[in-house]
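Please read the structure below before turning to the comments.
With one protein chain removed, the remaining protein chains of the complex are shown where they sit.
In this document, chain identifiers A, B and C correspond to the written order of the chains, with residue numbering beginning at 1 in each.
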Amino acid sequence: VFSWGGNPGVGSLHRLRDAIENGWPQKLELEEHSHAAMANAYEAGAAGLPCAIFRGYIGGDLAKVNSKIKRVTCPFTGEELAVIPAHRPDVAVIHAQRADKAGNVMIEGVLGVQKEAVLASKHSVVTVEEIVDELPERSLNAVVLPHWTVGHVVEVPGGAWPSYAQGYYPRNNGFYKEWDAISRERDSFHAWMKENVLSKGPEAFAKYARKHRMAAE
Amino acid sequence: VFSWGGNPGVGSLHRLRDAIENGWPQKLELEEHSHAAMANAYEAGAAGLPCAIFRGYIGGDLAKVNSKIKRVTCPFTGEELAVIPAHRPDVAVIHAQRADKAGNVMIEGVLGVQKEAVLASKHSVVTVEEIVDELPERSLNAVVLPHWTVGHVVEVPGGAWPSYAQGYYPRNNGFYKEWDAISRERDSFHAWMKENVLSKGPEAFAKYARKHRMAAE
Amino acid sequence: MADYKPNEMMTVAAARALKNDDVCFVGIGQPSAACNLARLTHAPNITLIYESGTLATKPNILPLSIGDGELCETALTTVSVPEMFRYWLQGGRIKVGFLGGAQIDRFANLNTTVVGPYDKPKVRLPGGGGAPEIATSCGEIFIIMAQGKRSFVDKLDFVTSIGHVSGGDSRAKLGVKTKGPTKLITDLALFEPDPQTKEMTVLSIHPGVTREQIQENSGWPIKFAAKVAETPPPTQRELEVLRELHSRTNRAHAEAA
Partner (left out) sequence: MADYKPNEMMTVAAARALKNDDVCFVGIGQPSAACNLARLTHAPNITLIYESGTLATKPNILPLSIGDGELCETALTTVSVPEMFRYWLQGGRIKVGFLGGAQIDRFANLNTTVVGPYDKPKVRLPGGGGAPEIATSCGEIFIIMAQGKRSFVDKLDFVTSIGHVSGGDSRAKLGVKTKGPTKLITDLALFEPDPQTKEMTVLSIHPGVTREQIQENSGWPIKFAAKVAETPPPTQRELEVLRELHSRTNRAHAEAA
């Protein structure tokens, strides 16, 4: 279930292409949407609705290749609108700036669908840059996920790397560009994965990510 | 079009009751909803949709006396949902804390449906406590209506009186209680209106409201 | 034992029904007093939500209106009203909803719309507000209402929000998955629905109140449980906290216009 699969500003996700074009390492089952549809599907999921209506998918081919895209008629105006199922993931994993000890999570910056993803999901894991005693002085309308809506909170400093955490460290755009070369061929991807992931535990990432965050301070 | 017509925490709106019960001074045309319906109707108006769907009006009598409340079936789950027309007022009038000289309006506190009301309406007037050169340091996700979405901005210090403006002055709950007696009878209401509104211009309110705001500082 | 009023007994009994880990949708008036009494006594971590959008608020004084600044200033955060009704209420994130009304029937259906016919009412009440969806979206509903022949009626003039509809499984048959009214707290007694018929049944009578009084103040023949308890009277501490809360509130609301 996706609406865009690329390396932003760089190009293709080569491993995704290899899977779709060549079925390697195996075939993928895909449900393709537009961003507007995904945003509405998460919103409806957070709102406890079974489906979302919006003005979209007019004239294009996506509705022809995705049987989940249907039409509903507004009973007041007669306008035909798109209707799609609400998105209710089993698990949402997001990264945020901070949580307090009770588990209230505060998010600031580019919000995306992070709040909706947590609210729409059956289970959720939130990694944060830091766990604090009390949330800092904040806007009266700050974006906060109250503790009883969050499954698990884990402190992982630098946990967004190679992306960024607003107010902590910037996006490592260099790595996104390097990833293009690493992931282009199966061999180079395998070698990188073996060296950096498969033969190491999560502590290796934790150490590495923390170092990158520190460097930005 | 309303979902609640009372004096919050005090009791009835006597003039509204008189109009509905006795047709005085004239009959009113009413379209009655629930809060959830109104909130969804404003949201759909802001979102440019012709209608809103939600889980509501189950079993009660409101749907029997309001022909605008219809049912639509989710094509994926078969669940019946309520559907109502989007709310698109001709004019929205709201009060906010501040705007900058370009007309960007910043709102903080109990947001209600104020942002949605402005976005859903054909025209809008926003009164503010103060017009500033630049909006102050604020949350990255502050609630701001950009200038090109706002019709008119007018500086009216104390303009929310007898209600409150978060960060400027508190709600005058005493006046809400007094209003109960003033509005209870047609005569007392008329006398008050004549003395305070009909025989005075808007300057009188402006002066009065400004005084009340100053008193709170 | 301290001297206390029936109204205080009602608020205290309602407060006791709340638990420390509850998430409550709070209405103005009696529910607000009960919820904050619970928070200031046995349930300090209770999450209170007002429909104006304030999440996890801890007001020092009771709000007069649902949108009082006090609620916002002491909240974890405040969301817009569309978000409140979509993500929070409809999203199924509220465990207990508190309702009151002008009229109630034996199945705890409520009327806050009109007395008399809808088109030509004898009394036009403020209306449903959030109640129609609170009644069906919250995990369960507590109702707090003083008893009287005009409010406890055999047949509602208008059903603003449903309780157990016509009893039995009639609520579930409408497709509603939440429990509905599980407690009705009055100035005289505590009612719970009969497990089968869903008729509101007296489980506990407040001290000094008789079965006859409960019946006299109701418009239908009241059912009593096989074992009816006596409600423990308010403790000294409960009364003190409640009265301090009310006097703080009255002082704050008394400022001249």
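Rule of thumb we're sticking to: a contact is a pair of C-beta atoms (placed from the backbone, for glycine too) under 8 Å apart; a residue touches a chain by one contact, two chains touch by 3 or more.
Just so you know, these numbers come straight off a predicted model, no measurement behind them.
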Chains on display which the left-out chain touches in the complete complex: A, B
Residue touching the undisplayed chain, where the options are A:L111, A:A191 or A:A204: A:L111
Interface with the unshown chain - residue positions in chain B: 43, 46-49, 104, 116, 119, 135, 138, 140-144, 146, 148-149
Chain A residues touching the omitted chain (full complex): 2-6, 8-10, 12-13, 16-17, 20-21, 32, 34-36, 39-40, 42-43, 54-62, 65, 79-80, 109-113, 115-116, 162, 164, 166, 170-178
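Here is the rule we go by: only the chains that are shown with their structure count from here on.
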Chain pair with the most C-beta contacts: B-C
Intercentroid distance (Cα basis), chain C paired with chain B, Å: 26
Rounded Å distance between chain A and chain C, as computed from the means of their C-alpha atoms: 40
Averaged-CA centre spacing for the pair chain B and chain A, given as whole angstrom: 36
Junction residues of chain B - those touching two or more other chains: 54-55, 79, 109, 111, 166
Multi-partner residues of chain C (at least 2 other chains): 72-73, 78-79, 86, 90, 137
